[in-house]
Each structure stands twice: as structure tokens, then as C-alpha cells.
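Of the protein chains in this complex, one is absent; all others appear in place.
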Amino acid sequence: MTAHAAHAHAHPVKRYRGLMDWLTTVDHKKIGILYLIAGGLFFLVGGLEAILIRIQLIGPQKDFVGADTFNELLTMHGTTMIFLAAMPMLFALMNAVIPLQIGARDVAFPFLNSLGFWTFFFGGVLLNVSWFAGHVPDAGWTSYVPLAGPTYNSGHGVDYYVLGLQIAGIGTLLGGINFMATIINMRAPGMSFMRMPMFTWSIFITSMLIVFAFPVLTVGLVALMFDRLFQANFFETATGGSTVLWEHVFWVFGHPEVYILIMPAFGIISEVVSTFSRKRLFGYSSMVFALILIAFLGFMVWAHHMFTTGLGPVANGLFSIATMLIAVPTGVKIFNWLFTLWGGSIRFTTASLFGIGFIPTFTMGGVTGVMLAAAPADYQYHDTYFVVAHFHYVIVGGLINGIFAGLFYWWPKMFGRTLNETLGKWFFWTFYIGFHMTFFVQHFLGLIGMPRRVWTYLPNQGFDTMNLVSTIGAFLMGIGTIMLLINIVITSFKAKNAANDPWEDGRSLEWSIPSPPPEYNFKQIPLVRSADAWWKEKMEGKKEMTPSEPVGPIHMPSPSIKPLIMSIGLFIAGFGFMYDKLYLAIGGIGLTLLCMLLRSVYDDHGFHISEEEQEKGVQA
Amino acid sequence: MSAHELNGELPHEPEKATLEGRNKILGFWLFLGAETVLFGTLFSSYLALRHNIGDGPPASELFELPMTFAATMILLTSSLMSVFAVQALHQKKVKPLIGWLIATIVLGLGFLALEVVEFLNYIDEGHKMPTSAFSSSFYTLVGFHGAHVAFGVLWITLIILQLLKKGLTVVTAPKVYVSAIYWHFIDVVWVFIFTVVYLMGKVV
Partner (left out) sequence: MSSNHSTHEQTTRHRHEGPKKHIVAFVLSLVLTIIAFAAVASGEINTTFTYIILVGMALVQVFVQMAFWMHMKDRGHLFPIMGILFGVIVVFTMVIMAEYWVWW
């Protein structure tokens, strides 16, 4: 190692400040913050769209927005929330926490990490530019053909959907590969797979789902794009295409996608529940096994979204049973959380409230899931508000609760400041009560026959009161979100004084280093001696982890502007494809390829942080 | 750890000597797992749509086996050249390594040339992208593969230039290794294309 010291300053250290620092960063902690900001903004946009939808539905035969606008709102709400809000906020937590939890200095591919963020961001911007271009996607987040095909949707709306998601999808796929490689190759000495924190496990499995599910979406979007732009016939029935093929391709991707959303929440809840019960997680290995089983089954159940398509009784029966099977590993997880809480000395912090609130809410979503899995009954529920209630219970009640739990839990680690607990608890109760008001009644709206995705309804069908309640609930969720924003603003003015282990009961490695960590994370890579590595050291009275290496200069990757430029190139090319401007398409792709070429030809030597600089404490 | 720190001799299996190299190889394998699914989806769309030929010519009349056979042989040989390149890499012999890589891309270009001629023939026979669902899925599947070959040719060319300039180091070695894996993968995909698309298309 000493041989490195001579080279520590062999290459000029290129470091940016201010805005340029954020545009060029390859540090996983900063990229996590970028994901959080961008995902948070899209979450607000998607939330606003939801509020507008609910205002339109507050009473019968309202004309707050027109039918066309309503279609656009519901399409953009779904697409934005899933691809541009929920996934990026998960990526924010992944980036902020995973390398710290496994005792690594960064992810396996810091450059690709940055590229992944910027492609997601520009994909999202491209999708939302549609509002200003006047052609908004309006075929639902599932974009079913022929409704989304060139015959019935001749404007550019669906083009924005196709290209925006295609570009954002590149970023997600890169992220999935990156985190799989990171977790496999870069765990600290002693951290075997069965000693990994549960959040790391859940992200490992999630990344696997991303790697194997996103290419299916890529092909589906390419096919739809070829149909729309180059007169191909994948989904054009008049020339031999098949609309059922789109449904299959979309859901072969789409079902793993919803598990990509919920699995990280499982991991977050496991961490939060165990920390705030001051107990180790009950049934660790069964938790891991359940995750793997859910992931595997997740690829085998896509056709339960298509029971009414007419696949026939054999296929419906198979997919029905496979779907119900998923309830078994999920039940294992629910009980393990309950047994972790059982007999623990529980602390009700905001994170813990969200974590504990998650359990019954998600269970309700799971139960309606089993109801929907019964194919004959699904003919009754299909395309009603029952389905809307079900997936909002699992996505908002599950995933969003999980994200909020994770944000309150890891906020001090990310920013060095603990969010205000009083405001946090107000936020929890407002949001939680608002959520149940909004969606609980929708189960019954669905059961008495209110169809989803329809812009209005007639009076005196028994829909009126429940819709009013639902809209009031939506406003409560909005107010709750505003409280969160106020909390963030207030907290950002407080002193940056969070302790290394601000909850005092932290169990995993991230709590053994400063909040926020220095840019190299660990001065010395720790030696992991058991599961809950940091807890074990604390129980033995140690103040820090046992190091596994001597102090020495630390090698860091150089920042780079290329990921940003590459993503701008794709953004430009997207418009080129859409508006038949060949020079823009070629120019944009050319710009991206040029950056790839430069990246390949000029080696990134990175730079070293010497021991003296470490003493000064280089902050992220 | 960059090449500069390993003064003197190249380590054994230089592509796996650094953590960066090992990460690159693992990450690339995961990428190939994703590519498997990508091509699998293209294959399944083709399988679902291949009988819907509309007004266009049927597969059994369209495809010419001799040409496909030639293309298959060229790509197979190219894959063998790429294996030899990796062997030269492990023996740390730069000149033979570059030689085998050049042989790889020359054969790759030959394959591409045949594919272009083939597509032009089909277009003459009225088998175009908008003709039918069969033609759309055919061009998308085979075209995606062709695009992968073209990208591979450009990529390996770039690696040859880097080998000429920088020599064989722990930075360039993983690139050679990974591009060889990529090239074999393209060959494997082609095995399925000629089986599922061309040969099965000929079976009436």
C-alpha cells in the first residue's frame, strides 16, 4: 500500500465546486441526493395530477377537467408515480445506503451510476415536456394497443411515453446491474451473503428483477415505437399484428416491476422494525428465502392481469394458483415483522410509525390481491375501483409508507440533520388517515360497479358520498405532503449535528461512520464479525468497528460531465425520432457515442486522498 | 488501482488482476443476462407473429439457405478467432492478440455485408418492414442482432487502437476479455436465429 503514496499526487486532482460539483459527481451519496430531489419533484407533479383527478371525481357529472384531459391526467399520474417518483426515490435510498451497509467506498461502477441518474432524469423530463408540447400520453400507464397504436392515437402523445420511458429505462437497467455487481463483489471482509443487512438483500433481489424485467419493456417499447414511427405491424391487427402480444409483453415486464417497487420497502421495514424494537430481525434466513421465492414467482404470474382477455380456463387456473402461492412467502414476512416487534422495547419515532403502519396496510393490499387472484371473481372486479384500491394499498400503503420510513430513518445519515419528530408525527397521521380515507371506500365503489379510468359518473348510483370521502382523503394526503416539505425546509436550517448513530440502536455498518459520511465513507474498511455487525461491536463495548486494513491513501474515481452530456444526447435524439428530424436523431445518438468513445479511450486514473486530508475530514 | 502502480510485469490473468477488472467482467455478465431476456422477447414476438405474412412472400420461399449457411460459418469462425485472441491475451503476446482481433472484425464485417445483401434481396421481393407482422418482427429480431454485430465491430476496432497505443495493461486486458465474451454471445444468439428463423422457416 505504501507504494501508492508516491503516486497520490501524480495526477492533478480535478475537483469542482457548487453546481458543477453536482453535475459531475460520481459519488454514490450525492447521486442518492440527486435521485431524491428529482424523484421528489416528480412525486409532487404526480401528486398534483392525482389531486386534479380527485377534484374531477368529487361529485357526479362535474366538468372540472374535460374527458381528454382526464385521460391524460390518469396516464401521466400512473406513469410518473411508478417510473419517475417511486423508483427514483428507491434508487435514492439504495445509493445513499447500500455501499455504507456493505462496507464499501463506492458502487462498482461510479460512472455508470451517474449515467443512470441522468438518463432517468432526462427520460422523465422528456415525458413531462409533453404537457407543454400539447400532445400528452393518454392511453393509460399500460398503454394498451390498439388504443396506443398509430391508428387510434395519431398525435405525438404516446411517442412521448415510448421515448421517455425508453430513455429512463436505460438508467434503471444500468442501476440494476451496478447494484448487483456492487453487492456481489464489494462487500467488506467477513460479510458473507447471510450476514448482509436485510435492506441490502432486498436491493440485491430487486436489482435482479430489474436486470431481467426491464429488457422486456425495452423490446415492447421498441415494437410500439416501430409501429408508430416506421409503419411496422407488431400490434396492428389489420396487417397480422397481435394486440394480445402487447398485453403479454407489457405484463411480463409489468408484474416484476411492481415487485421491484415493493421489495425495497420490505427491506426498509425490516431495518426500521428491528432497529426500533431493539431486537434482531426475527427469522432472518426465512426472510431471505421469502424474498427469493417472491422474486421467482413474480416472473411466473404476469397473466393474472389478463384473466378477462380470454386465455382459457387452463391458463387462468395456472396463473391463479401461482399468484395465490405468493401469499405464502409474503405471509412469512408479515409474521416475521410481527414477531420482531413482539416483546421488543418499541420506540415510536416517525420512521417507526411508518414502519408499523405499513404492516396492516400492506396486509390489506395483499388480501385484496388474493381476492383478485381468483380468476372467476376477477371477472367481477376487473377494471373497477376495487383494482384501483388494491394497487394503491400495496403501492402507497406499502411502498410509499416504506419510503417515508426509510427517509426519516436515514435522513440524518444522508444530510447530517435529523428531521423534526413532532412535525413528522403530524405528517404521519395526516397522510395515513388521508390515505385510508381515499382508498378504503374505493374497494366498495368497485364492488358496486364504478369503473376505473372513466372521467365522470351519473348521480344516485350510490357513488356520490364515497367519492366525496375519497376526495377529502386525497386532500389530507396533500396536506400531509406539505407538512413533510415544511419539515425538510425547517430541518435544513438547523445545525448539522447528527451523531454517527443518531437512533442509538443502529445495527448495520452505516451507523458506525459519521453523518454524513466523508466522501470515501470508511477510512479503513471494517471487518465484519457477524450479522448486525455494528450492534455486535457496540454490545462488546467498542466505539468503532475493527478495521480490516491499515490507514493509507484512498483511491477515488474522478468526477465527469460525460454522463450528463450522454443523457442530453439521448434527449435530443428522442425529439429527432418523434418529429422525423433525422439530423437531430443522428446528432443526439452521435453525441452519446462520442462520449462513450472518449470515456473508453482516455483512462480514468482517479485521484488519491492522502492520510493528512483524511485527518482534516473531507465531507461529502 | 491503475496500471501505473503495478510496475514491471503483468500479473497472471491480467483481466482479473484489479477489482475494476473483476467488476467489469461480472457487470458485463449481468448485462448479458439482460441481453438474453432482450433477445428472448424479440424471439417470442417473432414466434407469435411469424405465420401472419399478409400479402408478403412466405418464409419458405423467401429464405436462401446457402447464404444463411455462409453467414453462419463466417460468424462461427469469427468466434473462434476471438477465442484465440483471449488465449494470446493470457499468454501476454500483444502482436498475435491484435492479429486475432483483426481477423475477428474482418469476419464480422463479412457477416454484415452478407446480411445487407440479404436484406436488399428481400426488399426487392416485397418483404419490407411495413409488409406484415411477420416482416416487422423478422427485421426487428435479425436487425437487432445485426446492430449488435456492427457495434461489436466498432468496439473491437477501438480496443485494437488502444492496444496499439497503450499496450496490454491491467486496464486494457479486461476490455479485450469482455469484448470477447460479447462476441461469443452474439454468435450464440445467431445459432438460435438461424435455427428458429431460417431453418424452421424452411420447414413447411
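Order of writing sets the labels: A and B. Residues in every chain begin at 1.
Rule of thumb we're sticking to: a contact is a pair of C-beta atoms (placed from the backbone, for glycine too) under 8 Å apart; a residue touches a chain by one contact, two chains touch by 3 or more.
Keep in mind it's a predicted model, so treat the numbers as computed, not measured.
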Can you pull out the displayed chains that the omitted chain is in contact with?
A, B
Using the touch definition up top, pick the residue from A:Ser242, A:Asn336, A:Thr368 or A:Asn467 that touches the left-out chain.
A:Ser242
Residues from chain B at the interface with the omitted partner, ascending:
12-13, 26, 29-30, 32-34, 36-37, 39-41, 43-45, 47-48, 65, 69, 72-73, 76-77, 79-80, 82-84, 87, 90-91, 181, 184-185, 187-188, 191-192, 194-196, 199-200, 202-204
Just checking the interface: what residues of chain A touch the absent partner chain?
184, 208, 211-212, 216, 237, 242-245, 248, 252, 299-300, 303, 311, 315
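The rule is short, and it goes like this: only the chains that are shown with their structure count from here on.
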Chain A to chain B, mean C-alpha position gap in Å, rounds to 33
Quick check: in the complex, which residue numbers of chain A touch chain B?
3-4, 7, 10, 108-109, 173, 176-178, 180-181, 184-186, 211-216, 218-220, 222-223, 226-227, 230-234, 236, 239-242, 245, 249, 252, 555, 597, 600-601, 603, 605-606
In the complex, chain B touches chain A at residues 1-5, 19, 22-23, 26-27, 30-31, 33-35, 37-38, 41-42, 45, 48-49, 52-54, 129-137, 139-140, 158, 161-162, 166, 171, 175
